[in-house]
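Removed from the display is one protein chain of the complex; every other protein chain stays in position.
Order as written gives the chain letters A, B and C; numbering starts at 1 within each chain.
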Amino acid sequence: MKELRIGMVGYGFMGRAHSNAYKRLTDFFPVRHKPVLKAVCARDAAKAKAFADNWGYERVETDWRKLVSAGDIDAVDICTPNDLHQEIAIAAAKAGKMILCEKPLARTAAEAEPMVKAVEEAKVPNMVWYNYRRVPAISLAKQLIDEGRLGRTFHFRANFLQDWTIAPDVPQGGAALWRLDAKAAGSGVTGDLLAHNIDTAMWLNGPITRVTAKTETFVKERMHNLTGKVEPVGIDDACLFICEFANGSLGLFESTRYARGHKALKTFEVNGAGGSVRFDLEEMEYLDYFEYKGESHVRGWRRIHVTNGEHPYMNRYWVPGLVIGYEHSFLNALADFVTGLETGTPAQPDFRNALQTQKVCDAVLESARTGAWVATGVAL
Amino acid sequence: MKELRIGMVGYGFMGRAHSNAYKRLTDFFPVRHKPVLKAVCARDAAKAKAFADNWGYERVETDWRKLVSAGDIDAVDICTPNDLHQEIAIAAAKAGKMILCEKPLARTAAEAEPMVKAVEEAKVPNMVWYNYRRVPAISLAKQLIDEGRLGRTFHFRANFLQDWTIAPDVPQGGAALWRLDAKAAGSGVTGDLLAHNIDTAMWLNGPITRVTAKTETFVKERMHNLTGKVEPVGIDDACLFICEFANGSLGLFESTRYARGHKALKTFEVNGAGGSVRFDLEEMEYLDYFEYKGESHVRGWRRIHVTNGEHPYMNRYWVPGLVIGYEHSFLNALADFVTGLETGTPAQPDFRNALQTQKVCDAVLESARTGAWVATGVAL
Amino acid sequence: MKELRIGMVGYGFMGRAHSNAYKRLTDFFPVRHKPVLKAVCARDAAKAKAFADNWGYERVETDWRKLVSAGDIDAVDICTPNDLHQEIAIAAAKAGKMILCEKPLARTAAEAEPMVKAVEEAKVPNMVWYNYRRVPAISLAKQLIDEGRLGRTFHFRANFLQDWTIAPDVPQGGAALWRLDAKAAGSGVTGDLLAHNIDTAMWLNGPITRVTAKTETFVKERMHNLTGKVEPVGIDDACLFICEFANGSLGLFESTRYARGHKALKTFEVNGAGGSVRFDLEEMEYLDYFEYKGESHVRGWRRIHVTNGEHPYMNRYWVPGLVIGYEHSFLNALADFVTGLETGTPAQPDFRNALQTQKVCDAVLESARTGAWVATGVAL
Partner (left out) sequence: MKELRIGMVGYGFMGRAHSNAYKRLTDFFPVRHKPVLKAVCARDAAKAKAFADNWGYERVETDWRKLVSAGDIDAVDICTPNDLHQEIAIAAAKAGKMILCEKPLARTAAEAEPMVKAVEEAKVPNMVWYNYRRVPAISLAKQLIDEGRLGRTFHFRANFLQDWTIAPDVPQGGAALWRLDAKAAGSGVTGDLLAHNIDTAMWLNGPITRVTAKTETFVKERMHNLTGKVEPVGIDDACLFICEFANGSLGLFESTRYARGHKALKTFEVNGAGGSVRFDLEEMEYLDYFEYKGESHVRGWRRIHVTNGEHPYMNRYWVPGLVIGYEHSFLNALADFVTGLETGTPAQPDFRNALQTQKVCDAVLESARTGAWVATGVAL
């Protein structure tokens, strides 16, 4: 068993999710690398210490530059707000570290491109945590598509609906709420939520070529946590777009934090000539599948309970019928990353792949500004 | 087009449901008999008149004996409380009329047997309105079973849950509430609700041979509508039973009017080696079907939206995706009855067939009294 | 009881649905007008005769001009392909007849405007059959919104998904398939399906002011039924649009006949600060409702089984738990129309109201052509 010594930058929600994955990897997956929680880095030493104690990190850093260059670190995990991704990633690449970066890769494609260049020049293994690809039901959707069951696709629709910012007195900015701060996050729901949908969509249905979009900021001003002042809100509260895929199908995407009753309703549906699949994160143990072939009087949407040994990743866990949860998507992603190290076939999405999602996000936001259709420039 | 002249006895809820079926038959079904609403009979002349005016009956009777012997009546429809079924049916049979009798056939098997004898001696067409067999999804379940898709069956479970008598101030007896009056109804949920489930169960899964049961009357006294006095409640508010089927499978049945949140939850599920089906009346446009054969990674319960032309009865109505309602089960049943007249193959359940359900109800009630297993005596 | 003598033009699917409504009105609704099926008109005399015989129309016409001017007709029902709506409606209005016109009102707003003018000048009662407003669950959604339960709305999303034209060998044009013929229909899914969604949306959430849209024709050529030749397909197979409502909320609409697995999936959802509602035509007995107020640990989407006496229209039918079907939406609409005659408050949507939907459809199709946002010009 080889050690994989982790240096984590950031300690928030994603820091917990990733740490959990590192600690559980070898309990469930027969890989030959064992993650070791070496160091966690945050500006606030006390908070970093508390986090390290909780999760078992050996030591604490307060300067990420020290962490990314430390000799006892093999892989840097970037869990900071988005505005720090570029600088840390490039430094880590230059230091020859593997990099596991939380999504989105950066605030813009322009910001992401040097990151891609850096990891490719340094030839360091790299991955972006688009964890939802590794939800077993979504991986099964990919498998069914790869098996040719859907045939020519006509439609892809997806949404990601939340409701946690409806109250105008939710503040913006600062540690827990940097996702509402345009400077730190780059955008609102587009980078936070739609980026997931776009990544899944292009993985399942190929490149998105053109978009027309609409964004809205329903609450125009919020108190800023750092300044204590009421300031204009710079992010998009909601974003909707229509798109064309390179394969001729049409896409429809919607994301918002103002959909009362939805906490994390991430759904997608793909319609092809041969069948359709659909998914909903709030009941992630299911994939719904409609198969056209066969006798018509017994046709119907099948509710596949994705918990069998023959389903993606599920042979690592319990027995048929018993579900895993949100956190396992990170564990599965990590297993893929490590397997990639061991087999030489890098896990996806790597930085280059994740850059494509960034380009679509940019096109969406530009279209929302101009009202015109915008080409994404995604590689075909 | 031949006339089928109807004489209806009773004018309550079922009187409406049956009248609606008679009036719509030829609009939707290519039969050669056209029902004519000749006469409706009820003791209260004013109420009968109002009913006749609403539905277009040509005349009114207040003595059912006159109606069943009238020369201008071809078929007598019995929609009275259960305690009158026997006398009316035997008289109608003797007068040579066809008989369509609301379920249950009678209060007990002993009461039902002379009715069977009467219609068989008189050789008059006869049917009991176990309308749920004609819900397209239930008919499709029968078709799937007849196609051999379920194979050897292991389990049948069914329930019929309502919640309308929880309040202790619901009175018993009289016009609208005779179903709570043991004398008029014979039993409570057993004859009213479980009889439906038993009829469906034996149609789909064959004879029930032995039962053990439990009944309960949660509200022990209610005001009687006719006397105005608080009197003991004689009916069963709830009835549960376990049974054996002749084919070796096990059955589980439950019915109650005390299941808060359920208005008419009539469900069943059959589990066989080759697959399973399940149904719920509250969303009667669906049949759920699980098929075991085929590739395991795409196995799942299929939600069949039973609205296609190839589904039972559905070629008579609208287009795929558009649902019919509760009332159409009566229309479909009537179409089957009339088709039976025209083809010479009587529609089921006729009186003899419905007597089997009566025997199971009797055994259930006896077991509830004695606490022992009771053989049903149903014909094998 | 006053007669309401009906002259029907057309005998297709909608001719059946409307005829059924006329015949059943007084069975279920306590109105003072009784529809009489006086005459049906179609170019093909034999087909008209067969339809008349089936449904009980007294006579047949082959020239609609004769029908709309006949002295024994009170109301003209227009069920023809869309390209005939204008001419017939204007003639009927000039003849002083009431008009019940199948939706969409016309192929374009320009074509619809003289129709509005005609009925208003003639002061004849008029209605467009946007029947889905009268699905009890949709009417209940309207009631909940009018009760103020949703508060400020942020999002409206709707779709209408079908899958019946995926096969390239489905022909276009002629009697049954005029909906695929651009000349007869005006447009594809936009006028056929989205028009319903737009009507519902503006009824529930107010005027749509601006749109950006995308249409697609997946199968570019089909055999034409009338010519027997393969010809270019002129209609939109799919249409997606994003819009703004006058109240500041965002809309998202999608319609297609290429969504495998969906026969008539007409859904909508409205998200407001106080709650949300959603609906799906394939299980039309339910309205889902999320209420924000109250204790948070018991908050959840409620599945309201819209079958109680206190729900819209349902006191006219059966008992709680027992569902009605698609056809009853027409019956309810007719009851509203007749009630409008009797009370003096016209039922909606009348021609003027339906013209607004036409304007949105026009804007959607224009945006699809130009790629730009288009103002709808809907009255605010």
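Keep this in mind: a residue touches a chain if its C-beta (ideal position, glycine included) is under 8 Å from a C-beta of that chain, and two chains touch if they have at least 3 such contacts.
Note that the structure is a prediction, hence the values are computed from the model and not measured.
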{"item": "Residue touching the undisplayed chain, where the options are C:4, C:140, C:233 or C:284", "value": "C:140"}
{"item": "Residue touching the undisplayed chain, where the options are A:110, A:167, A:230 or A:322", "value": "A:322"}
{"item": "Options C:269, C:291 or C:362, residue touching the unrepresented chain", "value": "C:291"}
{"item": "Among A:2, A:43, A:66 or A:263, the residue in touch with the chain that has been omitted", "value": "A:263"}
{"item": "Chain A residues that touch the omitted chain in the full complex", "value": "13, 17, 19-20, 23-24, 26-27, 54-55, 162, 164, 262-265, 281-286, 305, 307-308, 317-328"}
{"item": "Contact footprint on chain C, counting only the chain that is left out", "value": "140, 143-144, 149, 288-289, 291, 296-305, 308, 310-311"}
{"item": "Where the unshown chain meets chain B, residue by residue", "value": "154-155, 157, 159, 161, 163, 166, 212-214, 216, 218, 238, 240-242, 244, 248, 250, 252, 254, 256, 258-262, 271-276, 290, 292, 301, 371-373"}
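The rule is simple: only the chains that are shown with their structure count from here on.
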{"item": "Far-end chain from chain C, centres as C-alpha averages", "value": "A"}
{"item": "Most centrally placed chain - per-chain CA mean versus overall CA mean", "value": "C"}
{"item": "Rigid-body rotation angle, chain B and chain A, from Cα fit (steps of 5°)", "value": "180"}
{"item": "Inter-centroid spacing, chain C versus chain B (mean Cα positions, whole Å)", "value": "36"}
{"item": "Distance from chain B to chain A - Cα centre to Cα centre, in angstrom", "value": "55"}
{"item": "Approximate Å spacing (C-alpha centroids) for the pair chain A, chain C", "value": "41"}
{"item": "Shared interface positions of chain A, touching two or more other chains", "value": "301"}
